[in-house]
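Of the protein chains in this complex, all but one are displayed in their positions.
Each chain carries a letter (A, B and C) given by its place in the written order, and its residues are counted from 1.
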Amino acid sequence: MKILVTAFDAFNKEPINPSLMMLEALPDELFGHEIVKQVLPTVFGESSALVLQRLSEVEPDAVLCLGQAGGRAAITLERVAINVNDASIADNAGKQPTDEPIVADGPAAHFSTLPNKAIVAALREADIPAQISNTAGTYVCNQVLYAVLHYLSETDLPARATFMHVPYLPSQVLEKPGVASMNLDDMNRALEIAIRVIGS
Amino acid sequence: MKILVTAFDAFNKEPINPSLMMLEALPDELFGHEIVKQVLPTVFGESSALVLQRLSEVEPDAVLCLGQAGGRAAITLERVAINVNDASIADNAGKQPTDEPIVADGPAAHFSTLPNKAIVAALREADIPAQISNTAGTYVCNQVLYAVLHYLSETDLPARATFMHVPYLPSQVLEKPGVASMNLDDMNRALEIAIRVIGS
Amino acid sequence: MKILVTAFDAFNKEPINPSLMMLEALPDELFGHEIVKQVLPTVFGESSALVLQRLSEVEPDAVLCLGQAGGRAAITLERVAINVNDASIADNAGKQPTDEPIVADGPAAHFSTLPNKAIVAALREADIPAQISNTAGTYVCNQVLYAVLHYLSETDLPARATFMHVPYLPSQVLEKPGVASMNLDDMNRALEIAIRVIGS
Partner (left out) sequence: MKILVTAFDAFNKEPINPSLMMLEALPDELFGHEIVKQVLPTVFGESSALVLQRLSEVEPDAVLCLGQAGGRAAITLERVAINVNDASIADNAGKQPTDEPIVADGPAAHFSTLPNKAIVAALREADIPAQISNTAGTYVCNQVLYAVLHYLSETDLPARATFMHVPYLPSQVLEKPGVASMNLDDMNRALEIAIRVIGS
């Protein structure tokens, strides 16, 4: 199986993005699957254009998008992406759209098509806190997942896709009392487990 | 230097107590210091009696008590212990005292005497979330710290003491959505760092 | 204008549901608008069938559904309803569906059609904490909103609709330390403000 895995660069004044560190730690082959890695800019439009270009070039069997959801206490697998960009902070290009559709005349939402619940179960089996999330927000993460799922629904590509959000790293919460974090080793383990489930 | 390190057994229906796992992972000698390890029962009275007995037997230079503060997102170093047992749940012997003094006619509180802020700084330096806490609660943890500090203030023993609370392990929050946790490796690192600071 | 306002009966062992108390406190006419009130059972299927029946009988200009989102700190206006029932607790009839579509072959989601952001702005103007929410969950509340929005999108009815979630009442959090609540007077004010905005 060929699996496209994406991550984002750092945003919102954070010096790092754990999803990027996870991507860098990921080997090019895992459990016999070919892993194609792609960093996306945390920019509306550019990120979705780039991931769609890579989709058509790579023709993967599965797409696993990674991103950070600072403040969450668990790995979260996103159930759905909705057709709206509504940013409370500017992206890395200074764009801050309000209530704009991602795809004009696109459906209100697309459900993720990879087995989120099986991934959550496997993560918990490995003692990694994990939950299904019913919102990927309305920022760049949601936009990328919507773009991917919409493209796959509109084309003949057989790939399935989902989004995995990770918490802050411990180093990111040193000055954020009360905010949860997760160790990078556990995040890396989580990514390998997700790929194992996706490829099985 | 000789350092007495204590931890508690599991309580409140949790199958494990990370402080106990940390104690078990701790070597008998670290940074040139002799480490004396003691497990305490999560029982009012018995725990404090045992730690005081060990204090007089071991005659340590420092006492570092470990315990779990489920729900906190960071390692917390306790600033103070107060002279009251007031339990919202029963201990492991079924005791649930309400507003009882730990030491009759003892002072309202004792401050910890080991350098909490230096420990917090060293933990953060190592990218481990850490905070000073101003309450060790009114359960068995606080009672042990109060008992130790009171005993040391009443005797000629030169030992200094403090209490380090750790969050839940990831395995303990699988069914607790939204609750923070910390990796055992990070907890073990935190303990070694605390001992390094205490011994310096 | 004719406005259909719905609320739910109590669920999940809570003795009361603030949305029901809000509905009972609501007059039959407000700001010159006719208010039609309907209590819905917290039961999958029955609740949506009843609200659709009332929709066709009443032929309202607007539908405002109320429900409780215990644990949230603010009034939340729901942006979207998704086509899935996935219950973590049983409903009042003992049903607990897992990953079932609300409408077979229905779209993944419908966006609310009443002006959520104008309602949020008016609530804040009145010093009532309010937020846009991007998930109504996957329980009975989401199911009712999805059913209403789907029905309206499929028929020629011109009505617009949204969902307003309210926090716990203070009386509901007496034994839930750390959990936010909101005063019933503020909830009642919020409902009147929402109706004023909807009718303007």
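Here, a contact is a pair of C-beta atoms (placed from the backbone, for glycine too) under 8 Å apart; a residue touches a chain by one contact, two chains touch by 3 or more.
Remember, it's a predicted structure, so these values are computed and weren't measured experimentally.
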Statement: Touch list for the missing chain, restricted to displayed chains, reads B, C
- request: Kindly state which of the options B:Val84, B:Ala126 or B:Leu157 is in contact with the chain not pictured.
  value: B:Val84
Identified contact with the non-displayed chain, of C:Gly45, C:Pro101 or C:Pro129: C:Pro129
Message: Please output the residues of subunit C touching the missing chain, sorted low to high.
response: 73-74, 124, 127-131, 169-171, 173-174, 177-183, 185-186
- prompt: Mind pulling the subunit B residues that touch the left-out chain?
  reply: 79-80, 82, 84, 86, 99, 107-111, 117, 132, 134-135, 137-138
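Criterion: only the chains that are shown with their structure count from here on.
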- prompt: Which one of the chains is closest to the middle, using the mean of its C-alpha atoms?
  reply: A
Query: What whole-Å value do you get for the distance between subunit B and subunit C if each is reduced to the mean of its CA atoms?
result: 47
Task: Round to the nearest whole Å and give the separation of the Cα centres of subunit A and subunit B.
output: 39
- prompt: Counting only residues that touch at least 2 other chains, which ones in subunit B make the list?
  reply: none
